[in-house]
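Got a structure for you, questions after.
A single protein chain has been removed from this complex, and every other one stays in its place.
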Amino acid sequence: MSTPSYEYPFRIGEVIESDTNEFTTQCYELYGAPSLGTLVKAGETEPVYGVVSYSHTSGLDPTRRPIARGEGLASEDLVYDENPQLNRLLTTNFKTTIVGFKFSSQITTYLPPRPPRIHSFVSQCENTEILTFAKSLDFMSSILGANLPQSDDVAAAFIRYACQALPEETELRVESAKRLASLLGNDTRRLEGILRRIPND
Amino acid sequence: MTEVSKIGVVVAGSLGEGVKVRLNGTTSVEDIKVGSNVVIQGQENRFFGVVTDIALESSDPSLQFNLPDVSDRFIRDALSGTSAYGAITVEPMLTIGIDQYSDATGPMPSKTIPTHFSEVLEATEDDINSVFGSEADGGFWIGSPLDMEAKLCLDLDEMVKRSNGVFGKSGTGKTFLTRLLLIGILQSGKASNLIFDMHNEYGWKGTSESNYDVKGLKQLFGSKVSVFSMDSESAQRRGFIPDHVVSFGYSDITPEDIQLLRETLDLTSVAADAAYSLEAHFGPKRWFRAFIGMSGEATNELASEINVNSSALAALRRRLERLTRFDFVSNDNVEDSAEMILQRLNSGQHVVLEFGKHGNNPTAYMLVANILTRRIYDRYQRQKELAMGDKLAEPPNLVITIEEAHRFLSSSMSGQTIFGTIAREMRKYNVTLLVVDQRPSDIDEEVMSQIGTKVSCLLDSGRDVDSVLSGVSGNRKLRGVLARLESRQQALIFGHSVPMPVVVRTRDYGSAKSYSELGDVGGVNGDSSKALEDLFGPS
Partner (left out) sequence: MALDLERTAHQLDTMMSGLKDFSSVQTDRLGESLNLLEGFVQEVFLGKLDTSSGLFQWTPPIFPESPSKSIKEPSIPVDYSVVGVDGSHIDVNRHIPVDCFLINTGSAYLRYGAASEAHLSSSPKLFVPPDETVISDPNNPHQLLQIQGTILGAIRAVKEMETLAMHLKNEELANSEPVPVVGLVDGTLLLLDLLRPGIPDFVIDSVLTEGFLGALNDIKKTAEKSEIVVASYISLPGSDEIIDGVRMLACPYTKSDCLYHCGDIKKGTRPCDSASEGLLDRDIMSSLLEEGGRSELFKSNFHVARNYYGDNEITFFYLNTGYEIARVEMPAWASEKRGNIDLVHAVVMEQCRKGGGYPTALMEAHEQAVISTSDRQYFLNLVEEVLERNGIEFTTSQKDRSKRLRWL
């Protein structure tokens, strides 16, 4: 048995749940979820874009709870080596907030008319795509407005991620921060909290 | 076209209070100065306005209480221009139609304000030219708007129609400004100038405070300018020979002059008024000589004869004796200086009257200025009336420049002096004033209200500011602008020769470049080393 990810290195998983605002991807590999804030796309020719906002690893079968297995083992990895079935029984899913879509090779930074289909392939994005979203940041309001406990971290993580992916965009960090500031005009506290999560590296 | 830079957008405002402009992220409040010009691109109109206030605003009201960590540059950068932003208040002064048809009518005073979110741009040279006119249109380049290189021009046609004023506390550049205005008038040929040069700064060499000489009008315009002097020694010391040394006879002094000198001579009103009785008693032209030659006893007798308090008359005689000590006043019949000045003016020349050492003596200054002006004005009046509407026969326009004008135009004096008359009559007889003064609040309100164009540098006191701005619309906002002028070489100009109040950095005067730009025609100085110095600036 081989996982498709060997043949298609940019493919991460498949959509298993999808609604107007977000879609959930099941990873081909256990713990294979992209970092928080990563831009991914679902679908092949006219993909829908999303920012990773939540990831979750648990047993495939909700009635089976993981138990402690490493008591006598020297390392965590050994737990998985000694219990190889875990890699099959546990699964990593991640949610992405939908931020845009591509239509006739034009990227649009607002919600698509419909979310991606179930089983759409989810893969990593190219730098040009990241740049488009990093420059617009239109979607930030929906992430910040989603009022998830992790909203602020997702916002910060996206900017970190974009700055890392696009080191040549030297102004990106400050430009993004300014966009955030105008979005959070009346909540400087919150803004400051987010900005603190975007260290200069 | 130069690239226009956007500074922000209109977010609020009213016609009364001006419009509020939110600065965009790239424009810092520190880059904007109160008094500078901006253009607002409304939907149907283009507005030309002045920055009247600058403010720091925040979209988060709690910002000032819960200060974010501004020591973190990143956080500061993020906040500035977004949550914490600069705002300016712009007074829309003029409306320039957007389509070329309405542009033809030229700028009109704003009767409305631009819509929300109209873009606000830095004014460009083209904007300045379309509002204030250009040199090509016959305007006179007086300086540049704040933070701009554009040449801001005055409408001299409008200027010479009325009396004008240059105000500002001492050392702010009044004299330099006045010199420029005089040159402008001179070059345009729209009027002749008569300048009472109290401190010997206009005719032959002025000094700058950085202690180098700057050229006077004679040096720049040679034969077009005559320099008359009250003090030939002083002229010689400064290395030139005046065209004429002015002197007066006792007969030239009138009771009206005595009224003017009341303060400087420390006369009671009874004493000053006695001069009229003396004139009635001895006859015009003769009264001064007759009275001054009297003994103490004779004076007493005269007092009872003409029914004047004897001690007042005695005091008057003692004080008038001071006038006889002036070397330009003599008992003998002298050449009629007023007549000579008139001739020069009539032949199209401009006349500078240097006071030499007498400039430091207000009594001498006022006496001479008053005597001459009265004579000249009389002649103009007559000439004008004789012409009976024939423009060609009318006397040429005359602009009389007086420094320390409040001495002649104070509320107690202006009713009696010839200067008050000229100021109030406007250009009825083709004579107007260019008053230069550091204490405008001492000038009579009515006179101030007749001044067509006011050029004001920084002023000393609120009273001065009030008097300069009285009767101007948008007064309160201009106050702020006026109070923040730089202490030198900056002025707020408003009135008839500009379509709207505007702050200018006065054009440089004193460098070789400035002289050549001002059309130096070589003057009368043939000294080649001097010419070289002029060319390369003072060393």
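Just a few scattered comments:
By letter and in written order, the chains are A and B; residue numbering begins at 1 in each of them.
Note that in this section a contact is a pair of C-beta atoms (placed from the backbone, for glycine too) under 8 Å apart; a residue touches a chain by one contact, two chains touch by 3 or more.
This structure is a prediction, so every number in the text was calculated from the model and none was measured.
Remark: the absent chain touches shown chains A in the intact complex.
Listed residues A:61, A:76, A:168 or A:201: the one in touch with the omitted chain is A:61. The missing chain, though absent from the display, is touched by one residue of A:80, A:121 or A:139; that residue is A:80. Where chain A meets the omitted chain, the residues involved are 1, 61, 64, 67, 69, 80-89.
The rule is short, and it goes like this: only the chains that are shown with their structure count from here on.
Inter-chain centre distance (chain A to chain B, centres taken as mean C-alpha positions): 71 Å. Contacts from chain B toward chain A in the complex involve residues 25, 59-63, 66, 68-69, 72, 74-75, 77-79, 81-83. Contacts from chain A toward chain B in the complex involve residues 173-174, 177-182, 184-189, 191-192, 195-196, 198, 200.
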